[in-house]
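Just one protein chain is left out here, and the rest sit where they should.
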Amino acid sequence: MTTNSKDMRKTWEKIADYFRAHSIWMKWYCTGCGAIEMPPTMTSRFDMEQLGMGPMATPRQADVLLITGYLSAKTLRRVIYSYEQMQDPKYVVGFGSCTLNGGIYFDSYATMTRLDHYLPVDLYIAGCMPRPEAIMNAFDTLIKMIEKGEAKGWRHYQENHDWYRKNQLHSLKEVYVKDEFHE
Amino acid sequence: MTFDILIVLMFLGAVTAYLVSKADLKAGAYATVLFSLGALVLLLLGRGEIGSEFTILFMGFEVTTIGWYFSGVMVLVYAMTAFFNSYWMDKMIYPGSYNFLYLFSLGGTVGLFFAKDLITLFIFWEIVVWSSTFIVPMGKSRRAAVVYYTISTIGSMATLYGIMLLHRISGTLDIQGAFAPLKNDPVLATVIFFIFIMAGLTKIGIFPFHIWLPLAHGSAPHTFSPVLSGGLVKMGAFIAYMSVGILPAYEAFKGSLTVMGIPIQIYALMILGAVSIVLGTLMAIKQDDAKKLIAYSSVANGGYILIGILLMDQLAFAGSMMHLFNHAIASAAAFLAIAVVAHRTGTTKISELGGMIHRMPLTYLTYLIAIISLAGIPPMGGFVSKWLIIQGLADQGLMFMALAAFFGSIGSFLYVFRPLAAVFLGQLAPRHEELASAPLLMKIPMTILMVLILFFGVLPGWILGIIGQIQVAAGIEPVMMSGNSILAVNGVLNTLNVFMVFGFGFLIALVIFMLMQKSRRVGLMDTYTSAEFIYTPELYHYGSAFYAPFERLYARHPSVEDFLMALAYKGHEAGLMVNALFFSHKPGVTVFWITVIVAVVTLGGVGL
Amino acid sequence: MINPVLLIAIPLLLAFVSILYKGYRNNLLVFGALVNAGLVLTLGKGEYLIGGFKPPFGINLVLDDYAFLGLLVINGLFLLITLMSLDKIGENATVLLVALAGLNGLLLTGDLFNLFVFLEITAITAYILSASSRQYQHSFNYLVLGTLGSGLYLFGLILLYAVFGSLNMADLSLKMATADTSQLVIPSLLIFIGLGVEVKILPFNGWVRGVYGNSDSLVGPLFSAVYAGAMLLVFGRIFAQVIPLGAYLKTLLLLLGALTLIAGELAALSKTRIREILLYSSIGQSGLIVTLFLSGLVFPAVMQLFNNILSKAVLFTVAGQMADTTGTDDAEALQGAFARHKLAGVAFTIAGLSLIGMPLFYGFVSKINLLFGVFSLDNYWLPGVILLGTVIEGTYLIRLLVKLWMPGEEGLVSHESHATKAPLEIQRARVMGIVVLSAVLLVGGLMPGMIQNNLSESGRLLDETTPVYLFDLKGGQ
Partner (left out) sequence: MNLMNFVYAFLLLLAAFVFQTTLTGINRKVVARLQRRRGPRFYQQFIDIFKALSKGSTTHGWVFDFGVVMALGGIMATAIFIPFGPLKAVPAMDNIFIIAYVLAVGMLGMAMSASGSGNPWASIGVSRALTNMLAYDIPFMMVVFGLIFAFDTSSLSGLAAIQREGGFLGWHVIRFPLGGIVAMISLQGMLGKKPFDSFIAPAEIASGPMVEYGGRHLGMLFLLHEFSTFIEVSLIVHLFFGGGATVAAFLVKYALIYTFLNIVSNVLPRFKIDQAVTFFYKVPLALAVVQTFLIIVVGMGVA
């Protein structure tokens, strides 16, 4: 793909991006405490469905991978695996400080402090932890980004796969681990 | 002339096949193909000779439409299955005898349907019984053969009693003449009806005689199971037809108590048919062996056929006659598909297989089309016949039969899907990675059967025409056709339209599918595992206890099989008792008995 | 015209000669059997006086069709069995010659007391033969019961003589026909029991298990075919033609016959040793044949009798051979035995199927005939019992055949590697013999008319009322 065609969207892609923006199905990767903020966001107080958002059961069906907590070597492998099972176009949202810089676990030997070294994060939601208002606000931003064709993390991942893979291997030695408990 | 040649040819063919097998096993197996195909050709050529009579040795024959139809079904199944024989020659313990018995039993079945008198009928019946009895144990179970033989014989001996009784009453053994005096004697007709139909019930596998089917079909050689299920079971339907059609039961039972217009005698048997449907369905759902599963489905389908035949009306009877054909080819095709799997993998256990579609797509397609027909889903043949049966039941208002029919119908989705999902779909075990697809000679019959199943589902006119003739001959209103529409009193079915609309829907779906972005092909193990890394396909395959929650609901069901086995054991114990009571090594015991007898006779009888 | 007394005299003479020339006794036996078999073919029907006294005062031999048929089959079978098992005869050649004389006498005699004499002669040879298995307890058991039976027979005979003053069958039957049946109850019962011991009617047959169950390939077929055949024919002669039975006794004895049939078959069902299965099957068949005789169905009974003894000769030969060479006749231990002995297996199978009454074999013809016969008497429970017996019989015979043909564990495909390793051998002579016998059964089944037409004459002679189902007519009569 040339740079030119990469940035230019065809008409059908613009239409498609409109649909994608207003129908955001999420796969939540709830490793940390951040997940506790999702139920209030879903239910009547904030009602994320009014933006066309909703949780989905599997990464195959989802558009957004929402990572709501700190990442260890073990969980990062799973996050990468899940991300790679998602269908294009797909977006990653880092939720809370943990994904940004390791949060309160930043000095643990096992914590992966920066998610965007391993996966293309389209949007971070800062805070420990972010309130539902922050989440709603963030998704509003994400919707706008998608609509404008700016959320292109998935394409970035495709194009710079080697770099991402190098980082992943550097931290994890092995992404698709064979048998990490018994070997 | 064609038909006596046909019958004699089969028996000569049996001997020929045996002799050829002695020289070359494969050639012997090909001989079975040639002879059974020859029989098919002769049958088709001889269509014009319906109504002729002939004699072989001391046996009289008459060619009737129904006989022609039944033997056509039978020969078709035999001919298609024969293609498989050559692949099992090196696995059989007596390949030559297998070829011999294969054609011998074919000769028996053909002769049976053309019998003019009851003794000829019985002779051929028993020929089929004993020749097939010796094929069954070449497979996986010896006990199966004994159970098969015993159940069959209980039926055929009852029927023999009926034949003798008929002869005593009417003084003739001619099929038409022998039943004549029964019309005016309902009591006698009832007795004969129940006794005579026994052979049919046991052969179809109607509850409580169904226990031999899963045993024999499940463990017979893979090449004989299709014949057993598709072919031989249908002999029972012929006897059932004779009991209602030729007797004629409805006329004889005119004065009896009726349920929904059906004489209670016939209704009682229908209930057995309904029980068979429900039971066959429930048992099929929980089988782990694919062959046993199809065998139990034969029990269920036998129930449909019996109910339809017993109704002797315009719709259900036609449906049942057609179902006979549809079930024969569909069940044969399903068994053949499983035979291919067994040939390649060496097992028929559902839980040990998986992902076969990636190795043998044609076999998968055969099985798919066969089960669509078995489950009665359009546009396959099985749908037309089930539709006719259910419309017939609705016309008569037989609600409990319908209840069973619905249960069997929906239940069949469950059990036919199980091998589809667990044998052909799902994960392919690494040990099966290198499997080859079906050999060419196996593909031929599978393709033919597939085409036939589809063809008669879309254009059932030809076969319904023959069935119409049978109905006219039996003195009932024939099933009505107009163009491609089957006109039932309470509904119309235009199979061609169904097919076309289905094709249209499929086309739209295909267009939608094609218009969208191309998909990326991923491996079978690249599935959503909750992000767990799994590398053992065998364990990552949902194959055993497929319907576990449902199976649990009737896990502790009472079983007539247990009862019959207990009965058999009681017989065994009685034998031991006889032995203990009378056969001592001490002469004193015998002397004692002599004394007892003398005492009894003298005390009781001197005065007489 | 050859005097049928030769059939008795020649073997008897040869028996004495064989004592003198021990080296040639086997040859003498074969010679005797051959001569007898040949002689039977040349016999002329009629009544022959012995000793010049006219009956009812003297002893006579009656050679009617019934006797002729019996002689034909019994002598033929005797010859065949002798030839088959020549190597087994050993010391017994003389005994066998005496037995042949006795058997022929049984079939020929027209005098009840003379019958007793032959009965005793035959029985003594049977005791001796049974001892060849070295199971003396069983022989002794047989001896005791056989003697008791003979004694009871004699007792019955004396009572008859006391009442009617005659022992000649023809004379007696005329006299008894008009007699009060209550006078006959006790003597006929005693005679029934006496013969019942020999023809294996329950409960008089305690000896059978020990004797048949240990028989070898000579004694087995000899007892089950030749002796049993002759005894049953005698039974038929007496109870179908001589002694008329009152309704009470007839019902009781019929029940006893039916009971024997079912009990025998059930007992066979519960057994796993081949000879035991067969011996109980013989008991069952005896019950059936006795029932038919008692019902007056002489011709069907004779047909069934021939079917039974021809089949049993084959079956017992093979079973005896198995026991002789492998030391066991347990079906489980011998599974797949026919994989290496196909010809013998085929003969065994044909015999078995014929015994069950499967079509294409002679057994079917006889079964159909006997069913027609029973139905013609308007008896509707007996055919049910007979057919029930057939079901049970079929079950255990098919079980046995399957076991012997198809080795393998449940759940595994039958394969030759599962077959028994027991050193089973079947001598060529025996194979030839049983093949001949099974061929007869097959021909009889395929072309029943051929045999039937020849047999039916005698059937009619015996009993005008017995219907004969002729297969020659299309679709039956």
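Which chain is which? They are A, B and C, in the order written, and residues in each are numbered from 1.
One rule holds for everything that comes next: contacts are C-beta pairs under 8 Å (C-beta built on N, C-alpha and C of every residue); 3 or more make two chains touch, one makes a residue touch a chain.
Given the structure is predicted, the values throughout are model-derived calculations rather than measurements.
Here the chain not displayed is in touch, across the complete complex, with A, B.
Only one residue from B:Arg552, B:Lys570 or B:Lys586 touches the chain missing from this view: B:Arg552. Among B:Val77, B:Ala375, B:Ile467 or B:Val589, only B:Ala375 touches the chain left out of the display. When the omitted chain is restored, the residue from B:Ser170, B:Thr347, B:Ser437 or B:Asn497 that touches it is B:Asn497. If you put the missing chain back, the residues of subunit A touching it would be 16, 19-20, 22-23, 25, 43-44, 47, 49-52, 56-58, 60-61, 63, 85-89. For subunit B, the list of residues touching the undisplayed chain reads 260, 355, 357-358, 361, 364, 368, 372, 375-378, 383, 386-387, 390-391, 393-395, 397, 399, 402-403, 406-407, 410-411, 413-414, 417, 420-422, 425-427, 485, 489-494, 497-498, 500-502, 504-510, 512-513, 516-517, 519-528, 530, 537, 540-542, 546-547, 549-550, 552-553.
Here is the rule we use: only the chains that are shown with their structure count from here on.
Averaged Cα coordinates give subunit B a centre that lies 42 Å from the centre of subunit C. Chain centres here are Cα means. That of subunit A falls 94 Å from that of subunit C.
In terms of their C-alpha centroids, the spacing between subunit A and subunit B amounts to 58 Å.
Of all the residues in subunit C, the ones that touch subunit B in their complex are 137-138, 140-141, 144-145, 148, 152, 181-182, 185-186, 189-190, 193, 197, 202-210, 246-249, 252, 256, 263-264, 266-271, 280, 339, 353, 358-360, 364, 368, 371-372, 375-376, 378, 380, 383-384, 387-388, 390-392, 394-395, 398-399, 401-403, 405-408, 410-416, 446-449, 471-476.
In the complex of the two chains, the subunit B residues touching subunit C come out as 55, 57-60, 91, 93-94, 116-117, 119-120, 122-124, 126-127, 130, 133-134, 137-143, 145-146, 149-150, 153-154, 157-158, 160-161, 164-165, 167-168, 173-174, 219, 221, 571-576, 578-579, 581-587, 589-591, 593-594, 596-598, 600-602, 604-608.
Subunit A meets subunit B in the complex at residues 58-60, 77-79, 81-82, 85, 176-180.
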